[in-house]
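Let me begin by handing over the structure; questions about it come next.
Here is chain A:
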Amino acid sequence: MSKRVLVLALVCIVAAGSLFAAGQREAVGVDDYRIGIMTGTVSQGEEEFRAAENMKEIYGDKIVITTYPDRFMQEQETTISNMMAMASDPQVKAIVMVQAVPGATAAIQRVREVRPDILFILGAPQEDPDVIARYGDINLQTNDIARGAQIAQHSQDMGAKVLVHYSFPRHMSIEMLAVRRDLMKAEAERIGLKFIEEDAPDPTGDAGVPGTQQFIMEDVPRKIAEYGKDTAFFGTNCAMMEPLIRQSVSGGAIFPVQCCPSPYHALPGALGIRIPADKQGNLEWIREEIAKVVAANNSTGRVATWPVPVNMMYVEAGVRYSIEFIEGRTNGRMDKDVLISIMEDVAGGGVDLEEYQNYENYFLYMSDHLIF
Partner candidate 1 sequence: MQRIRDRTLSKESFVLQMDGIGKEYYGNRVLNDISLAIRPGEIHGIVGENGAGKSTLMNILFGMAVIHSTGGHDGTIKIDGKPSHISSPLQAMQLGIGMVHQEFMLIPGYSITENIKLNREITKDNIFSRFAGERVKTLNVEAMQKDARKSLDTLNMNIEEWAVVSGLPVGHKQFIEIARELDKTNLKLLVFDEPTAVLTESEADRLLDAMKHIAQAGIAILFITHRLHEIIEVCDTITVLRDGHLVVQKEKENTDIYELAEMMVGSRITDVTREIPDISAKSTILSVKNLQVDMPGESVKGVDLEVKEGEILGIGGLAGHGKLGISNGVMGLYDSTGTVMFRGTPVTLNNPFSVINQGLAFVSEDRRGVGLLLNSSIELNIVFSAIQAHNEFVIKRGPFSQMDDKAIRAYARKMIKDLDIRCTGPQQPTRRLSGGNQQKVCIARALALKPKLLFVSEPTRGIDIGAKKLVLETLVRLNKEFGMTVVMTSSELAELRSICGRIAIVTEGKIAGVLKPTDSDVDFGLMMAGEINAAG
Partner candidate 2 sequence: MNKKHNNEQKPALTAGIEEIKEIKHLTPGEKIKKFLVNNMVTILFVILCGIGLRLSGLSMAFYLNDIVNRIARNSFLILALIIPVMAGMGLNFAIVLGAMAGQAAIIFVTHWGFGGPFGILLCALLAAPGALFLGWMTGRLLNRARGKEMITSLILGFFANGVYQLIFLLMIGTIIPMQNEVLVLSSGIGLRTTIDLSDGLRYGLDDIIRTPFPLFVLMFSAVALVVLVVLLVRMRSRQLAVDAPKRKKLIMWSVFTLVLLGWSLMTHFSLSQINLVRVPTFTMLVIAVLCLFNIFIVKTKLGQDFRSVGQDQHIAQVSGINVDRTRIQAIMISTLLAAWGHIIFLQNLGAFSTYGSHEQVGMFASAAILIGGASVSKATVGHAILGAVLFHTLFIVSPLAGRNLMGDAQLGEYFRTFVAYGVIGVSLGLHAWRKLIQSRK
């Protein structure tokens, strides 16, 4: 009984607090806006979070950063709450979410109920594209569909005779990844590249991340022994990348590209790149350093990635586009021309954007490879 009274007491305190909070909100001026950024923590991937921090440095108080939980699959409700908390600030006019992990759809649905005006820019969505396309105003993703053929061709260009594709059932239920595999397979067969599809344990399943990684550690040498050194290895899950790179390089095989292409992703960790404090964030230097280590391992020409950290670009482009939108310099919520010009500026060169199916707000980004 007394417990219930306690809770009711809490509610009363809260209710009293509300009387204070009620009058605080005031009218918002045109220039007085904010942009929310939601990313993962560094333990899931450094790029997005650091990109958000960079934005905060540049734009100061205009930027509000929130993270989604590390265990986002289990704690979708936290993702929703965090998103809602951002949206509850009337000054927030746009939200950039990279990566748009599961929970994004539900969160945006809920925000839209109370704040239909907020602009949503989603990078690297992981939910079903046909679903998420309805909720994000702009969706940016690496062009996984085109990458299917690209990776097969690219592997062959790097000298591969066999291409191994590691994935697991849960990932193969993701439309983009499944289509990418099918296209990769078709292209490989067309150009005479042997395509091997292998299942690995699901890192969220019974074997855990260690089980997945250990499997990769064991299976890559097995494959190299079976198919020779001219085998290219591709995996669909971020947790696979480090052992995959390590084993490909040490076995003399080919590593065409990561799942999420970027020089920052897994390469420095797997190759043990030493990064002195003054070189942190220096993309050029890191590319050179990777090339050096690859060369030291006699793998020159057999490791590749994309030159630009894609997820960082999504964050920066998203924020800059939001500013343009809020300050009224775009043609509606979705202005492809403005977006492309911003992205070209961020990437420092031309960008290859393609619309996904018939969705005018769903862009697939494609880049050429950087071979070390």
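These made the cut because all candidates are chains of the complex that A comes from, given by their letters.
One rule holds for everything that comes next: a contact is a pair of C-beta atoms (placed from the backbone, for glycine too) under 8 Å apart; a residue touches a chain by one contact, two chains touch by 3 or more; residues count from 1.
Small disclaimer: the values here were computed from a predicted structure and weren't measured.
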For chain A in this complex, which listed candidate touches it: 1 or 2? 2
Touching residues on chain A, where the partner in the complex is candidate 2: 1-10, 13-15, 17-18, 21-22, 24-25, 39, 41-42, 49, 52, 65-71, 73-78, 80-82, 84-85, 88, 102-103, 105-106, 109-110, 114, 126-128, 130-132, 134, 169-170, 172-175, 178-179, 182, 204-206
